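Only a single protein chain was left out; the remaining protein chains are all shown in position.
Read from first to last, the chains carry the letters A, B and C; within each, the first residue is number 1.
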Amino acid sequence: MNALVARLVAKRLGIMLISLLIIAFAVFFATELLPGDVAEILLGQSATPEAVAGLRKAMNLDQPAFLRFLSWLGGLLTGDLGRSYANNREVADLIAGRLANSLELAFVTTLFSVPIALTLGITAAMFRGSTYDRFVSVFTVSVISIPEFMVATLAVLIFAVYLKWLPALSVANDVQGIGELLRIYAMPVITLSFVVSAQMIRMTRAAVIDTLDTAYVEMALLKGASRPRIVLRHALPNALGPIVNAMALSLSYLLGGVIIVETIFNYPGVAKLMVDAVSTRDLPLIQSCAMIFCVSYLLLILIADLVAILANPRLRNQ
Amino acid sequence: MTMTAPARKGHFGFHVNAVGIIGAAIILFWMVVAIAAPWISPYPVGQIVDFDYYGPISSQFWFGTDYLGRDMLSRVLMGARYTVGISLASVTIACFIGVTLGMIAAVISGWFDAILSRFLDALNSIPSLMFGLVVVAAVGSSISVLVLTIAVLYAPGSYRFARALAVNVNAMDFVTVARARGEGTLYTIREEIFPNIIGPVLADFGLRFVFIVLLLSGLSFLGLGVQPPNADWGALVRENIGGLSFGAPAVIVPSIAIASLTISVNMLIDNLPQRIRDRSE
Amino acid sequence: MIEAFHPKGRDPNARAENAEPQPILKVSGLTAGYGAVGSDGLPKFVILKDIDLELERGRSLGVIGESGSGKSTLARVIAGLLPAAKGSVAMDGITLGHGTRDRSKQELRKLQIVFQLADTALNPNKPVGAILSRPLTFYHGMSGQAREAEVDRLLDLVRLPKALKHRLPGELSGGQKQRINFARALAARPELILCDEITSALDTVVAAAILDLLDELQRELGLTYMFISHDLSTVEAVCDRVAVMYQGEKVEEMPTSRMQSGAEHPYSKLLISSVPKLDTGWLDSLGQDRTFADAADRH
């Protein structure tokens, strides 16, 4: 069994490398499709043809884009992400701090939202059809019906402007102590949890109900096992596949999709970095960010697939 | 012949309960509004009718005025057209593509499944903002481009979801029986797989619909889609968000409109006839 | 208690007087498995190794063995669900294609498979009537009144009320589901039915009723069964012959009547002896052969 999983992981990692290569090419061509290049963008309103030509030459942009892409790819193999066109700094340096920030936020949000989503989803499934269940279902839909920027703005208005409990900006420069850390993360985490939990709650509930309906759970019930025990010992492990899948999709959002939260709370994460990179046509930076989003997404779904396979013996043999 | 059958009674007609009917009624209401909007709007959407801004609810302006002093009622009515139309069209296309491909991949499996899955995973991991920008740059902007862009952005998620469900169903013996009988792929998908994933697929459809309603406002800021002076509801909330601190109707009303639509779509789906959502609501 | 429900043993000579029995199914040198096919033409995980089987028309063959012994795979390979790597399957002397796609509709029709768990074998979203109609349309091109009538006849055949055809499988009991499951196979008007553990999920009383039904139908319709089970008493009740599978190989085949006494292969002996029959001494006899006690422990 372990060998099988190991083989599968190795295979998927191999496929992942190929996917990454494809993505790198796709992003490269997409960037090429975008009008304007970094020299024009950097010069902005002062972009006269001569100035643009001069700057292009100085930045070695007069080489064919494809060659630059290949040299970036070559650098990547040796672990060198290249230098940003926009400010001539090491891409690795630019990304490192911001990636750490993004991962921190994603981690805290996961820590917060996953247990809540699981609890709500499972309990709603256990008491299917009850008022509680309906409440949870209406609640989740309402929560995602409110635009993210509105949740964030409202949260800031209430907690920062009127109550003055929390800071309006989430800048973790000189954080002292866990209390302050919590204060700083509170609002972005709440906002993000609103966004990502709904899907997880709904899918958890659906998956648990699905397994609760199957014969062997009925059998366990006949044998006299208690309800919580049935859910936790029998239904949950079998429902794990779809749950983890929904989680992977939700959590993958936490890295690249949090641009609104990063903007409103002025949180320096990778999503904003990528937007910047796109708007300055900063090829090495765009590529590196795209790779990060890709790797994280593919890793998450790999984990989800693995859990699904391990949890479902029928799939194990295929 | 002993009847130890479960106590659940069968439904043969489409018995939608009261909650579902309310949901359907609200959706229907907004659809009618979307169609009739140009005739029932009291003012042109772009006209500045009041020099005051973030105006309150009054007999002249039922939903107040927006940040420029335009009539909110007219803007919300016309917004229904874009929000309902674009969201429904794109979610339908996305789910149709995603679910169809997902079921095919699950049934055929093998290399077809592997290649399609990897390809769509890769597509899914490209940030949507970047994707939107490239689309505008490459083909310009129009409503149909917007619908297709959103469909492409959401189809991979729908695919993954449908495929995961279909793989589970595909492992069931009744599918094996159909295969042993010599049934073709199309029949297996249509008759054996699809009816068994329709419940969760519909739930997923509802969620995706909600996400698209909200995504629209973001894309319009990329210059993709609804052109001024028109705006979808999400964009209405966004452009008037400054009025939130004093509870301006200009930001509250479109938010309520969004919530009423998305909640009722989900209310309807959650309360669809037992037969449809039986498997795995 | 168990004795009371123990189905009566079959008389091996019940149909023996029918002149030269011709083999309806002939399996020779069958090798199959899962995973990528290697350079030797064999799949990565070989489940079945070089199986030979013959089954005479109107007879029942039991295939027994522990789980993982390959007996279910055998059924799948015969049904064409899992293409064989080597060897052949012939019906009435005609070699069948390896996959379902390589077989003609008539070939598919003559051979039907019935699965273990009626719960998963019936599409939960289709009413019984629709489930039974499909093979009628598919194999016989039936429609309208004729098909309705045939569905009624099939329900009657498996001793179920006609009204049941409007029900969904979820609204039926386990035994009813298994009867529908069986009726669907009958709808094809098959000659050979592969029964994969059809009674193992049912409680003893219901299982006995199903077995009785099978027996009756065999007599009425002249069916041939291949009966896969790990439950020896079931096999003993319905089968003429029994084949013992062990780790992908057929280790022994014998008439059912000789099962208790005539098993030669040590594994068969162990398997047969480990069936609880209110035999207080069976545990002791188990310990006598260390090799297979170990084998049994590994299950």
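Things to note:
Convention: a contact is a pair of C-beta atoms (placed from the backbone, for glycine too) under 8 Å apart; a residue touches a chain by one contact, two chains touch by 3 or more.
Note that in this section contacts and distances are computed from a predicted model.
Only one of "Quinol oxidase subunit 4", "Putative gamma subunit (OadG) of oxaloacetate decarboxylase", "ABC transporter substrate-binding protein" or "Phosphoribosylformylglycinamidine synthase subunit PurS" fits the UniProt record of the hidden chain, and that name is "ABC transporter substrate-binding protein". Here is the thing to keep in mind: the chain we left out touches A, B in the whole complex.
Summary of contacts with the chain left out: across A:112, A:265 or A:293, the touching residue is A:265. The missing chain, though absent from the display, is touched by one residue of A:273, A:298 or A:311; that residue is A:273.
Here the missing chain is touched by one residue of A:17, A:161 or A:182, and it is A:161.
Here one chain is not drawn; of A:133, A:210 or A:282, the residue touching it is A:282.
Where chain B meets the chain that is not shown, the touching residues are 44, 46-48, 51-54, 67-69, 133, 136-137, 141, 220-224, 227-229, 241-242, 244-246. Residues 34-36, 39-48, 50-51, 53-55, 57-59, 84, 86-87, 89, 94, 97-98, 149, 152-153, 156-157, 160-161, 164, 167-169, 171, 173, 263-266, 268, 272-273, 276-280, 282, 285 are the ones on chain A that touch the missing chain.
We take it that only the chains that are shown with their structure count from here on.
Set against the Cα centre of chain A, the chain with the most distant centre is C. Look at where the CA atoms of chain A average out and do the same for chain C: the two points lie 50 Å apart.
If each chain is reduced to the centroid of its CA atoms, chain A and chain B end up 21 Å from each other.
Residues of chain A in contact with at least two other chains: 318.
Of all residues in chain C, those touching 2 or more other chains are 117, listed in ascending order.
Chain B makes touch with chain C in their complex at residues 1-6, 8, 10, 12, 172-174, 176-177, 179-183, 191-192, 195-196, 198, 275, 278-279. Of all residues in chain C, only 79-81, 100-101, 103, 105, 108, 112-113, 115-117, 120-126, 134-135, 138-139, 159-161, 166-168, 170-176, 184, 188 touch chain B in the complex they form. Within the complex, the chain A residues that touch chain B are 15, 18-19, 22-23, 26-27, 30, 33-35, 137-138, 141-142, 144-150, 153-154, 157, 161, 198-199, 202, 206-207, 209-210, 213, 241-242, 245, 249, 252, 256-257, 259-260, 271, 274-275, 278, 286, 290, 293-294, 297-298, 301, 308, 312, 314-315, 318.
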